[in-house]
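Yeah, one chain of the complex is gone here, protein chain that is, but the others are all in their spots.
Coming up: subunit A.
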Amino acid sequence: MNALAPTGGGGGGGTDDLKEPPKRGRWVPYALLAPGMIWLVVFFLIPMLVQGGTSLQTGGLEKGYEFTWHFSTYWDALQTYYPQFLRSFGYAAAATVMCLVIGYPLAYAIAFKAGKWRGLWLVLVIAPFFTSFLVRTLAWKTILADNGIVVDVLNTLHFTDVTALLGLTEGDRVLATPLAVICGLTYNFLPFMVLPLYASLERIDPRLHEAANDLYADPKTTFRKVTFPLSLPGVVSGTLLTFIPASGDYVNAAWLGSPDTGMAGNVIQTQFLRVLDYPTAAALSFILMLLIVLMVSAYIRKAGTEELV
């Protein structure tokens, strides 16, 4: 315990450089940091280093693996599986946009219009979490089944004709198409969008709406100039909380998609558990992580880091 604590403090940002005031209870911050630090070191940092090592190994199951600084695994993996990466980010982006489109009005209604029913609505938003992720995703298989009510209605409305033109569906089917995967992702990650949006909308002082009204802004302008800008922290954290896990997801693509809709997560799973090509699987994991970090930091820089919820 004691041996680890200073490591944690050092990692937390130069606490050691400070002049130490001879105060009692100086160990308290370290003690508070320790559980989290130990957890992260044992279950995140060490596995990641091991993984990094694995990605640079060569060999096979029979002969065993050897550490050879074999960086070209990365290049080969990227060249072979770039379609899956593109799909991952494409589907995740589409699902994030859908979540925002569905989630913003929902969060807005809960924050400003639900009155005493707020609590109930929030419970309903997180209610899906009471059931297993897998069960919920499987349920979508039934919902989107061929000749099911949903697909019949979409066909009758010629909705599937439009999505087929966009390459999101094939023929009269929805299941086993990109649309099905995007729907699954949207459904599964919607609460991650709604909750931060709600939190930032709910914090807006209703008197600011009155002030805007008083200063000649009609309801539309009030939303555009006051409500929406003030909810931006929620939009940023909601999109991050949706996009990041969605781009690493493989369950939705596995259950609701087809071999043609595989995402990066599916490839990693296959490489690890079926092909047993550990170096490639590890390299793919690192590539996914790096790409997400790059995209997210670019996004945050653009959206502004201040006041992130």
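Basically, a contact is a pair of C-beta atoms (placed from the backbone, for glycine too) under 8 Å apart; a residue touches a chain by one contact, two chains touch by 3 or more; residues count from 1.
In this text, contacts and distances are computed from a predicted model.
Visitor: Just by its UniProt name, which of "Spermidine/putrescine import ATP-binding protein PotA", "Carbon monoxyde dehydrogenase small subunit", "Rieske domain protein" or "histidine kinase" is the chain not shown in this complex?
Guide: "Spermidine/putrescine import ATP-binding protein PotA"
Visitor: Of A:77, A:175 or A:226, which one is in contact with the hidden chain?
Guide: Among A:77, A:175 or A:226, only A:226 touches the chain that is not shown.
Visitor: In the complete assembly, which of A:63, A:207, A:274 or A:301 touches the absent chain?
Guide: Checking the options A:63, A:207, A:274 or A:301, the one contacting the hidden chain is A:207.
Visitor: Give me the subunit A residues in contact with the hidden chain, please.
Guide: 205, 207-208, 210-218, 221, 225-226, 229-230
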